[in-house]
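Excluded from the complex is one protein chain; the other protein chains are retained at their positions.
The first chain written gets the first letter, and so on, giving A and B; residue counts start at 1 in each chain.
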Amino acid sequence: MKYYTATYWAFFKTSLLEQFQYRAAMAIWMIGRILEPIIYLTVWTTVAQTRGGSVGSYSPADFAAYYIVLMLVNQFTFSWIMHTYDFRIRQGELSNFLLKPIHPIHADIAENIAYKVMTAVIIFPTAILLFFLFEPNLAFHIQTFAVFLLALGLAFIMRFFIEWTLALIAFWTTRNEAINQMYFTLGLFLSGRIAPIDLLPDAIQTLANALPFRWAVAFPVELMLGRLSQEQILNGFTMQALWLLAGFLLIQLTWRLGVKKYSAVGS
Amino acid sequence: MGHPILPPSTPHSQKLTSPQTHITFRPCPTPPTSPSYEVPQREPGLGAAIKSLVSRTTRDVEAVKNITFDVAPGEIVGFLGPNGAGKTTTLKMLSGLLHPTAGEISVIGHTPYARHKDFLNRITLVMGQRNQLMWDIPVADSFERNRAIYRISHGEYNKTLDELNALLDLSDLLSKPVRNLSLGERMKCEIAAALLHRPQVLFLDEPTIGLDVTMQRRIRAFLGEYNRRHSATVLLTSHYMADVEALCKRVIIIHHGELLFDGDLNTLIERFSPHKTIVVDLEVERADLSAYGDVVTAEGNSVTLRVPKTKTADVTGKLLANLPVIDLTVEDPPIEEVIEQVFSN
Partner (left out) sequence: MYYLKLIWIFFRIGLLNEMAYRVNFYVQLLQSLLSLGTAIAGLAIVFSHTDTLGGWEAIDILALLGVFMFVGGVIGMVISPSMSQLMDDVRLGIFDYTLTKPCDAQFLASISQIRLWRIIDILLGAGVLIAALIYRGLDIGPREALAFAFVLCTGGSIIYSFWLMLATLTFWFLRIENILHIFQSMYEAGRWPIGIYPHWLRYILTFLVPVAFAITVPAEALSGRLTPDSLITSGLLCVFLVVISRWFWKRGLKNYSGASA
C-alpha cells in the first residue's frame, strides 16, 4: 500500500509537471468540452421557450442546472486513454511500460487525476460564470452533495476501467478511431449529453439503462439535481457497481491477451 | 525498499539454470517452428494502390532462425550484424517484450516473457533510438518516477545517483527538461535512468547511435566501468566497431536471423581474416616491396604490406633477412574489414 501511494505520488507529480508545459494547449482543448453543454443548453432553452416554458419536467432554469453540473461531471470522469493507446502501441512506446515492474494502468490513472486537478482552475470559474449567465435552479443540500461525490468517484473509476479496456483494442487494430467514434457517439446520446435521458424516446431510455454511459455521467447529474427517488439512487449505485466489476474483469482479460499479441514476434 | 544488486550467493541465484549461465537463448529448436511474421507488400503506382484496396499480398518474414547462445554472469557480449539482422528482435525477446513461438529463453533464472516483477527489477533495456524520459520535464523528476516504480530507497537512490553522476557528469543536466538536452546529454541521462535500480543484466540496443566520437568514448568507458564495478552482464548491439572492440571480449554475429559467429573477438579475427598487415620501417626510402606482398601504402621509408596469414612468418623472415629493417610490426586488419569478410562468406 505504501508502495502504491509513493508511486502514485511520483506519477502524479511528474504528470502535473509535464502537463504544466502544455497549459495553453490544455485550455484550448477544453473549449469543446465547455461549449458542448452550452450549445445543448441553448437548444433546449429555446425549445422550452417555444413551448411556453418547459420541456417535460425541465424549465430553462432546470436545463441550466442540468447542463452546468453535466459539464463538471463529464470533465471529471472523462479520459483520453483510447487515443493514447493507439499512439502508444503504434509508436512502440508501450515497451517502456512493459519493462517496468508495475501495471501501466496506475500511471494512467495518476496522469488523469493530475489533469483533472490542473484543469480545475479553468472548469470551476467557468461553472461559476455560467451560473451567473444562465441562473440555474440548483439547490445545495450537504447530504445530496455527499452522495453525489460518491457517485462521481464511482463513475470516474468505472468509466476509466471501461475506456481503458476499449483502448486496448488498439492491440488488435491499428485504426481504432472508428471504434472510438462509435463509443463517443453512443455516449453523446446515452450519457445524457444531447438531452436529459427522460426526454429521449423510450427505446433509447431502455438502452441507456442497460449500458454504462448513463451511470457514468447522467446518473450523478440527476442525483445532484435532486431528481431521483431513493429507489432510483439505489438502482444507480447497483448499476455502477456492476459495470465497475465488469470493467475490472474485462481489463484483466484484454490486457493479458493484448500483451500476448503485442509481444508476438514481429508485431 | 531498495533493490540492490544481488550477489550470486543470495537465494535468487538458485533460480539460475546453472551458476555459470546468466542468459540462455534457444528460441528455436528446429527451423520449421522458428518465429515468423507477415508483412504486407505493395507495388508503387496508382494502379497498384487501388488494387491494394481490394486485395493484399503478404510474405512471411523470419526474424531469428538459428540463433542460440548462453551468456555467463559478468560477461559483455557484443551483437553485430547489419540492419535487419535480428539484433533488436533478439534483445526484445531477452527483455520480455517479444515472446518466441517455440524454444526456451532464460534470463537470470526467469522466462523473460512472463515479465515477473523480480525479473523486471533486475534487468534494463536501453534503446538508442527511443527514450523513456519524459520530454518536457526536468530529468531529475523522471528519475524520481523510476525511483518510485523500482522501490529504490532514498539512501540507495542517492548513492547510485552520486556514482552515476561521477561517472557520467550529470550534475548540470538533471535540472533541465529533456527537450533542452543535446543528443549526447540525453543519452547519458537515458542510460542513467535505466541504471537507477542497479540492474544485473543490461540490454543495450545501439546505445551510442548518432553520438559524436567523444561522447561515444565516454559512454563506452562508462559501460565498461559499470560492468567492472557491479559485474553486470551486458548484451550490446552497435554499428560502431569501436564500441565492440573496447568493451566486448566476446562477439556474436548474426545475419538474416542466423548465427554466423559466436566467440572471442580475437578468434573471430583469426578465423575470418585471411590477411595480416606488416608495417616495415627501412633505412632506405621508396623501396619497392611488391615482391613480398600487396603494398597498401608507401610513404617515405615506411611501407605497409598485406600478406596472406599463412605466409606471415615466411615474409617477415625474408624482409628481415634481405632488407635494412629498422622496425617491423605485424598487425591484424581493422575489425570492420573482418566483419565484412564474415558477411561475404
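We take it that a residue touches a chain if its C-beta (ideal position, glycine included) is under 8 Å from a C-beta of that chain, and two chains touch if they have at least 3 such contacts.
What you see is a predicted model; the values in this text were computed from it and never measured.
> Any idea which of A:A6, A:I194 or A:I233 touches the chain not displayed?
Within the whole complex, the residue contacting the unshown chain is A:I194.
> Among A:T5, A:S57, A:Q91 or A:T185, which one is in touch with the chain left out?
Result: among the candidates, A:T185 touches the missing chain.
> In the full complex, which of A:A6, A:V47, A:I105 or A:L211 touches the chain missing from this view?
Of these options, the touching residue for the absent chain is A:V47.
> Pick out the residues on chain A that sit against the missing chain.
Where chain A meets the chain not shown: residues 24-25, 28-29, 31-32, 35-36, 38-39, 42-44, 46-47, 50-51, 55-56, 133, 175, 177-178, 181-182, 185, 188-189, 194-195, 199-201.
Keep in mind that, in the parts below, only the chains that are shown with their structure count from here on.
> With centres defined as the mean C-alpha position, give me the chain A-chain B separation in Å.
Distance between chain centres: 46 Å.
> Looking at the complex, which residues from chain A come into contact with chain B?
3, 6-7, 9-11, 13-14, 17-18, 21-22, 92-93, 95-96, 98-102, 259-260, 263-267
> Could you pull out which chain B residues touch chain A in their complex?
1, 35-38, 61, 63-64, 89, 92-93, 95-101, 113, 115, 117, 120-121, 123-125, 127, 130, 132, 134-138, 141-142, 144-145, 147-151, 177
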